[in-house]
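Shown below is the structure under consideration.
Excluded from the complex is one protein chain; the other protein chains are retained at their positions.
== subunit A ==
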Amino acid sequence: MQSVVQTAGAGGGSNDVQWCFSQVKGAIDDDVAEADIISTVEFNHSGELLATGDKGGRVVIFQQEQETKGQPHSRGEYNVYSTFQSHEPEFDYLKSLEIEEKINKIRWLPQKNAAQFLLSTNDKTIKLWKISERDKRPEGYNLKEEDGRYRDPSTVTTLRVPVFRPMDLMVEASPRRVFANAHTYHINSISVNSDYETYLSADDLRINLWHLEITDRSFNIVDIKPANMEELTEVITAAEFHPNQCNTLVYSSSKGTIRLCDMRAAALCDKHSKLFEEPEDPSNRSFFSEIISSISDVKFSHNGRYMMTRDYLSVKIWDLNMENRPVETYQVHEYLRSKLCSLYENDCIFDKFECCWNGNDSVVMTGSYNNFFRMFERGHRRDLTLEASRESSKPRAVLKPRKVCAGGKRKKDEISVDSLDFNKKILHTAWHPQDNIIAVATTNNLYIFQDKMN
């Protein structure tokens, strides 16, 4: 058996790693305010910052504390670093439509200087935010008092040079760019290019390419809108740039296909370079086949060789060199296949789960119901089910693996499918880019778990 070495950068095996509760953020209240529902979670490139967006249009950024010598058994905690209102509700008067302020996605830009930058988007508008620290301020102005009031110029008899003095750390968030009016349909994805100059935004039918410095124009690179909307058969559900090939992007569709496009081929990338599609298993055909095959998320691996897709029941890993089928398929909650009718009735079948890779692409993670989340260890073909709950929220408590009983006799500690709470769903998860630290969002709480360090 391969032993797992806990070095920096090693994702570890999910069975060798013991996951412990670290922190939980958000109200303990069972009565959830709709504005507090978390809609996106994202670590920055170093993992020092963790951003969440919610339905109320707010962004909350947590910063990891520096590891102290006093606490060698755990990594730094994440504490609130900045909170700001990114988007407000708007009204489109021409179409008589309200535009929700809910943050659909946050993507960090790589750090170039002392400030941090992130892109946040709602259904229609993308904004570039600058988050900067201020820990000193100028004092000793000649024309102003310390409280800001202007002095009477006639009372100024001497001149002095203002000096910077330290002050309490203040973190400021300011909108540097607003990229608006480019999407007729609802934006579902944004992705920063590896050239660090451009990014894409995708809605149901189109993908636009932007330059980070230019807000009054964007290039349309994918357009799948049919001439006659009655002929519409599929929509774009997610899109992402390749992590190191700046000309390559992928987008997934509601039909379960993924298209890889090369921007060097043509200005309009309607013709894909590769089409990834797995033929449907005819024995699984039902009323709801189309709904459950819709892809809700697509993510490239960090090394750029693979991509992962999430549909309603499974996670698939594709080798970019093989289009006709995925190289790995993991069943997230196959026991739900016989419950599709009820899930359709209560709308859960439309839930859009996201997925993520660990730092070295050895483990993938996605959410499920009953506040369960799943990890699949690729090399060892092992899977793990854990739960994000207040009950198992004691500091550094090791999480116990969970199991769902699909049928037959329920063993002790197993949960039957019928007692799963479908209101408790984990749609958004994120994995620290280097360490075994994960952020898991329940409806309105953010759980942070990390591996047990001995």
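Please note the rule applied: a contact is a pair of C-beta atoms (placed from the backbone, for glycine too) under 8 Å apart; a residue touches a chain by one contact, two chains touch by 3 or more; residues count from 1.
Keep this in mind: contacts and distances are computed from a predicted model.
Engineer: The complex has one chain missing from view, so what does its UniProt entry call it, picking from "GATA amidotransferase", "AL3B1 dehydrogenase", "Immediate early response 2a" or "Septin"?
Structural biologist: "Immediate early response 2a"
Engineer: Which is it among A:Asp31, A:Asp147 or A:Glu230 that touches the chain not included here?
Structural biologist: Of all options in A:Asp31, A:Asp147 or A:Glu230, contact with the hidden chain holds for A:Glu230.
Engineer: Among A:Asp54, A:Asp204 or A:Glu240, single out the residue that touches the unshown chain.
Structural biologist: Touches the omitted chain: A:Asp204.
Engineer: Touching the missing chain, which residues of subunit A?
Structural biologist: Residue positions of subunit A that touch the missing chain: 94-100, 102, 123, 181-182, 184-186, 188, 204-205, 208, 216-221, 223, 225, 227-230, 232-235, 237, 254, 267-268, 287-288, 290-291, 294, 341, 344-345, 347, 350.
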